[in-house]
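Heads up, one of the protein chains got dropped from this complex, but the rest are sitting where they should.
Up next, chain A:
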Amino acid sequence: MEKFTIHKGVVAPLDRSNVDTDAIIPKQYLKSIKRSGFGPTLFDDWRYNEPGEPGMDHSKREVNPDFVLNKPRYKDASVLLARRNFGCGSSREHAVWALDDDGFRAVIAPSFADIFFNNSFKNGFLPIVLSEEIVSKLFEEVEATEGYELTVNLEDQVVVTPSGESFAFEIDDFRKYCLLNGLDDIALTLKHSDEIAAYEEKRKATSPWLFN
């Protein structure tokens, strides 16, 4: 997994609440058996004027100029600013893969759906919860200033604005540790193999039907 320490990047504002995973990456692209290549189809229905299918050359499709991510000023954005309950809907990790593949490293919102939130950490992608109030303020600043950048400092758990204002965010110690070090959590869990095996033996004795 890619490490996440400090990231500074242009912010793109996606001003809608309840952005669901079907919108982030439509189902037709889930037929891929790969983990990469989802970037060009991120927000596909909003991004292009015509429906897309897997296997198309997406660079040749007509883009919807009104969609915020298509505006030239957000072309190089790597931090997404969103409203509440971002990532609701399905468990598809393809949503995170698509954001990551399109160059995003972090998303800021007042709240996230649980599965999306969880999936993010597995991919070196940081979901940051800030209050509704701060998020609204950031929306205003981003929209008012072309090239607006935020610095996300994971070590210190702060988001810093161009004027130097900083907002603290919470993160679990374990997740922070994995992100900062780019650790593979399967390897970490397998260090506890003995405990897992011991648990299994105990359960087999009391509830053998779970192992049929």
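Heads up, the rule we're going with is that a residue touches a chain if its C-beta (ideal position, glycine included) is under 8 Å from a C-beta of that chain, and two chains touch if they have at least 3 such contacts; residues count from 1.
In this section, contacts and distances are computed from a predicted model.
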Options "PqqA peptide cyclase", "2Fe-2S iron-sulfur cluster binding domain-containing protein", "ABC transporter permease" or "3-isopropylmalate dehydratase large subunit": UniProt name of the undisplayed chain: "3-isopropylmalate dehydratase large subunit"
Contacting the left-out chain in the complete assembly, out of A:Pro13, A:Pro26 or A:Pro40: A:Pro26
Which of A:Thr41, A:Ser78, A:Asn119 or A:Thr161 contacts the chain that the document leaves out: A:Asn119
Contact set of chain A toward the excluded chain (per top definition): 16-18, 20, 22-23, 26-28, 30-35, 45, 51, 54-55, 83-85, 88-94, 96, 111-115, 118-119, 122-123, 172-174, 185-186, 189-190, 192-193, 195-196, 199-200, 203, 206-212
